[in-house]
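In this view, the complex is presented without one of its protein chains, the others remaining in place.
Here the chain labels run A and B in written order, and each chain numbers its own residues starting at 1.
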Amino acid sequence: MSKTDSGNFFEDFQLHQVLCHPTPRTATAGDAALYLALTGSRFLLNSSRESARAQGLPEAPLDDLLVFHLVFGKTVPQVSLNAVANLGYAECRFLDPVYPGDTLTAESRVIGLKQTSAGDSGIVYVHTRGLNQQGALVLEFKRWVLVRKRDPSAPAPEPLVPETQEAVPPEELVVPAGLHGREWNAELSGSPYLWDDYTVGERIDHSDGMTLEEAEHQLATRLYQNTAKVHFDQLLAEEGRFGKRLVYGGHIISLARALSFNGIGNAIRVAAINGGRHVAPTFAGDTLFAWSEVLAKQPLPDRDDLGALRLRTRVLKNCRADGFPDRGPDGKPDPAVVLDLDYTVLMPRRTSSWDVVTTAGTGS
Amino acid sequence: MSKTDSGNFFEDFQLHQVLCHPTPRTATAGDAALYLALTGSRFLLNSSRESARAQGLPEAPLDDLLVFHLVFGKTVPQVSLNAVANLGYAECRFLDPVYPGDTLTAESRVIGLKQTSAGDSGIVYVHTRGLNQQGALVLEFKRWVLVRKRDPSAPAPEPLVPETQEAVPPEELVVPAGLHGREWNAELSGSPYLWDDYTVGERIDHSDGMTLEEAEHQLATRLYQNTAKVHFDQLLAEEGRFGKRLVYGGHIISLARALSFNGIGNAIRVAAINGGRHVAPTFAGDTLFAWSEVLAKQPLPDRDDLGALRLRTRVLKNCRADGFPDRGPDGKPDPAVVLDLDYTVLMPRRTSSWDVVTTAGTGS
Partner (left out) sequence: MSKTDSGNFFEDFQLHQVLCHPTPRTATAGDAALYLALTGSRFLLNSSRESARAQGLPEAPLDDLLVFHLVFGKTVPQVSLNAVANLGYAECRFLDPVYPGDTLTAESRVIGLKQTSAGDSGIVYVHTRGLNQQGALVLEFKRWVLVRKRDPSAPAPEPLVPETQEAVPPEELVVPAGLHGREWNAELSGSPYLWDDYTVGERIDHSDGMTLEEAEHQLATRLYQNTAKVHFDQLLAEEGRFGKRLVYGGHIISLARALSFNGIGNAIRVAAINGGRHVAPTFAGDTLFAWSEVLAKQPLPDRDDLGALRLRTRVLKNCRADGFPDRGPDGKPDPAVVLDLDYTVLMPRRTSSWDVVTTAGTGS
C-alpha cells in the first residue's frame, strides 16, 4: 500500500466528520516580513508595533489575510487536494488577533455534501476553524469545493446543502479585545478618510498595478504550506487547459487588500469575508488592478470609535480599474475580472467624544 | 472627490513645508533575513550578534542600507510618486543604529524648489530624517527629485536651490555609541585588509557578478513599502520608453555594497552617502558588477581604532569590472555604468594600542 497521501476524494467525506488538519505552525516576525515583501501591504497596525499599542493591542498583529492563508493552507491536503474548483466562501470571521510567536492549528467539519448530476464529482461544504496555542479561535469560515470522485460508481451521499448567511451581520463582527479607534493618527496611517467619510455606493479606483511573477506566488503559497499541485508543478500544468501554473487565489485576495490601501487606508482590520468568487484564473505575468465599492456602512453596537464598512472589491488583470469594469453588456462578468470579493473591514470613526488614551492603551 | 492618493505634484510643494510620512514600520529579524537573501551581504556586524557585541554594540544592527531603504520608501508616496527622475542625494548620514524591534518613522522638509525652464515640472529638494521609536535620529539625507506639475500653467515658486556639501566631512561622521574597532577579528570578518592597508587612488575590482530577477527587485522594493509604480506595473512600463519595469535604484546601491565585500570586507558600517547618480536604468536580466576607488582616507577625531574611507563605487551592467570602466573617450560615462556612488565607510585600524575589551564591550 502506498504511503503517499493522495488526498480525500468526494466519497471519502462524511457528513459531520471532523478533520484535524496537520501541520501546526508557529507564525513569526519572519512570516510578517515575507508577507509584506510579497504584497507591499501598508496598513498601520500590522506595520508598526508602536501604532498597534497606541490603538490598544499588545503588539503588531499578523496581517489578517496572512492568518487566513496559514489556516486555509492547512486544510488543502485533506479538503481540496483533489478539487476541481474552489466554488465559494462564506461567513468568514476574524476573531482573536494572531501575534508573532503564536502557533496556529486548524480543523474542519463537513457540513454539507452534494454529488453533481454527472456523478463523477461532488461539492464538499466545510466549516473551518483556526485556533491559537491557547485554543482561542482566531478565524472561522465556510467554504465549498468541487471534489473529484476516486470511483465514479461510488454511491452518492444524501445531499445536504447548508444555509449560509449572505453576509456576516454587524452584531457578529468581532472587535479584538483592547482594540479601539480613538486618537487615530491619520497622518501616520497614510489616509485622511475615516468611516464617516465613505458613502454607500461610492466607487474607488485603487489605481496602482502589480505584476505577478512565478517566484512570488510560489513563495507565498509555500509559506502557507499550501500543497495544491496546480501552483507548483509546471509539468502537470502543461497537461491542463491553461498550460501554466495557476496563482493561488488567496494571493490575489492579499494583493487586492494591499492595493486597496490607496483609497481605504484606514481599514485597520478585516473583520469578515462575506463571499468571494475567483471569476477567472491568474497567471505569472498578469498585472493586477483593483477597485472597490462601498456596499454598506455599519455602526458597531455600543461603539462610537470604530465602524464597519462592507466592501466589494473587483480585481482585474491587465486592465486598469479607472473605468470600474464589472459586467459586459451581456450581463456576464467583464473578462478582465479575476476576483469578486465581498468583505467587511473595521475603520476608525470621526467622533468628538474621544477620550484621551490612558490605561486602555496597554491592551492586556 | 477621489479618495485615491495620486501623490504630490510640483505645485503642491511649499518651501519649508514639513511632510510627516506614513507608515511607521517596526523592523524585525524577518527584514534582516530577507535583506540578506536579496543581497547576499556578508558584513560581520550585521551577520553576527556575537561579533556585534564583541565590537561594543548591544545586538546585530540592521544593515545600514536596509534602514536607508525603509526610510526612503516612506517618502515616496508624498515626495516622488510623480517624479520624472531622482536627480541626486547628498549629506546622507547614518546615525543611531537600528535593531530588530525598532520602529522607524520619517519626515521631510522642503528645502528648495526650482521650476524647470520648460515649465511642466520642477525640482523639489527635501531634507529627510528617519527616527526610531525613542525619537532618536537614525538617518538623514537630502535629495532632489524632478517632479511633474499637475497643471503646467500653475505659477512658478520663487526658485531656491539649497547648498549641499560635496561630501560629509570626517568630523560630522557618527560612530555609534559603544562601537569600537579594537580586537577586530579579521579571520572571522573575511578580509585581512584594515583601514591602514588602503591607499588613496587604489582601485578594486569586486569581481563577483549578480544577475537580477523581476521577483527579486519587486520583493525588495515592496519590503521597503516603496510604492513607485515604475517598479511594479508592467502595463505602465509598456507605455514608457523602456517597455520594462525599472529596478529601484536603491536595490542597485544595496547590491553594490554587497558586492563590495570582496575587497572592502571590513567596511563595518556605512557612515555617509556623499552623493549618488543613477546613470542608467537597470532591468531584470541584467548582470551587475562593481569596482571601487578609494577617494580619501580620513582619520576620525580622537580615535585610533576606526578610520573612515571615502569610496567611489561604479556599478556596471553586463560588463565585468576588471577594466575599471568609467568614461569613454568622449568623456561621457561608459555605457555600462548604471550607478556612480560616493560614500564613506568606517573600518577598523591597524594599531598597536588596542586595549583589551572590558566593560566598553557591553554597549549599553
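In the analysis below, contacts are C-beta pairs under 8 Å (C-beta built on N, C-alpha and C of every residue); 3 or more make two chains touch, one makes a residue touch a chain.
Note that the structure is a prediction, hence the values are computed from the model and not measured.
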Of B:Glu214, B:Asp305 or B:Asp342, the one touching the omitted chain in the full complex: B:Glu214
Residue of A:Arg222, A:Arg303 or A:Arg350 touching the missing chain in the full complex: A:Arg222
Residues of chain A in contact with the chain not shown: 2-6, 20, 22-26, 28-31, 33-34, 77, 100-101, 103, 105, 133, 213-216, 218-223, 225, 227, 229, 232-236, 245
Chain B residues touching the omitted chain (full complex): 28-34, 36-40, 42-44, 47-51, 60, 100, 187-191, 193, 197-198, 202, 204-211, 213-216, 219, 262-265, 285, 287, 318, 320
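Definition applied: only the chains that are shown with their structure count from here on.
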Centroid distance [mean C-alpha coordinates] between chain B and chain A, Å: 36
